[in-house]
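The complex appears here without one of its protein chains, the remainder shown in place.
Moving on to chain A:
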């Protein structure tokens, strides 16, 4: 082997500057620029008497992105400046996306905490005059939990089995047809699902309004979501694991039950939880089928019930201060419930993820 020559390459990208070091803006530069941009924007806004805060924000953003870019290209060179530009644009987008979310939560909490207490959670609206304070969401909470529970009990097993069929067994025409209908179902608007159950179950078969009727519509909405997410999770299970199990002389159904499903269970449960979170906030089918009620009805199979989204809607329709307060408090409970489902889903996904150092 010939000796390695110790020559620096000539005429490369940096013919004169072989150094790897570059001048860098200090770490606090972006933050300082942001503060400065906001201050200047506020100054301009007040000076020019711009009424809209959106204009203030826009000026601040432009100032921030522009200043940082110019500063960076002066000090650090063009490549770094491009990097800064992209980074600051990403930050701006991130903040734009988060602002509505945060203000929504903050606003709901601020408004909702006013009447949210133990009594609110444990009382119904039975006998409460809507223009006065008092009453609560107990009946709606019961309704929501029961309807969502029944919908899940119907949609999750069917969705799971459909997904297992599609991934593990489905070949040819039937599988294609099923996939097509699942796709179509994903796009069904919730009001249409509600109308379908209304005309079939309540008008044609002549059943009464009930939590169960609402649950059926919710199940229609939930099922395609469960199928889709479960399908994706099952597809992620490596084929080698199925083959390993089959090669041990384990029948296919046992392979699916004991090898494939346990490997994918975290993701499957997460998908179901997210589907639950999604239908918990559905209003239209509930409005059509559960009908709404002010009294506690623990039986989801007979007679009108209430549900949280419906409660919010009806309180708001009442159009007076005490009702507005109740609507906000119920909305807060609804958000908390959905968030709890999401957190639970994440917890389960983390807990059930296949363990071990590798793979």
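In this section, a residue touches a chain if its C-beta (ideal position, glycine included) is under 8 Å from a C-beta of that chain, and two chains touch if they have at least 3 such contacts; residues count from 1.
Throughout what follows, contacts and distances are computed from a predicted model.
Asks: One chain of this complex is not shown here; going by its UniProt record, which of these names is it: "Phosphate import ATP-binding protein PstB", "Ion-translocating oxidoreductase complex subunit D", "Methylamine utilization protein" or "Protocatechuate 3,4-dioxygenase subunit beta"?
Replies: From the listed options "Phosphate import ATP-binding protein PstB", "Ion-translocating oxidoreductase complex subunit D", "Methylamine utilization protein" or "Protocatechuate 3,4-dioxygenase subunit beta", the omitted chain resolves to "Phosphate import ATP-binding protein PstB".
Asks: Could you tell which one of A:82, A:235, A:258 or A:350 touches the chain left off the display?
Replies: From the options A:82, A:235, A:258 or A:350, the contact with the absent chain belongs to A:258.
Asks: From the list A:46, A:62, A:203 or A:244, which touches the chain that is not on show?
Replies: A:244
Asks: Considering the entire assembly, which residues of chain A contact the chain that has been omitted?
Replies: Answer for chain A: residues 171, 238, 240-251, 254-255, 258-259, 262-263, 354-359 touch the chain left out.
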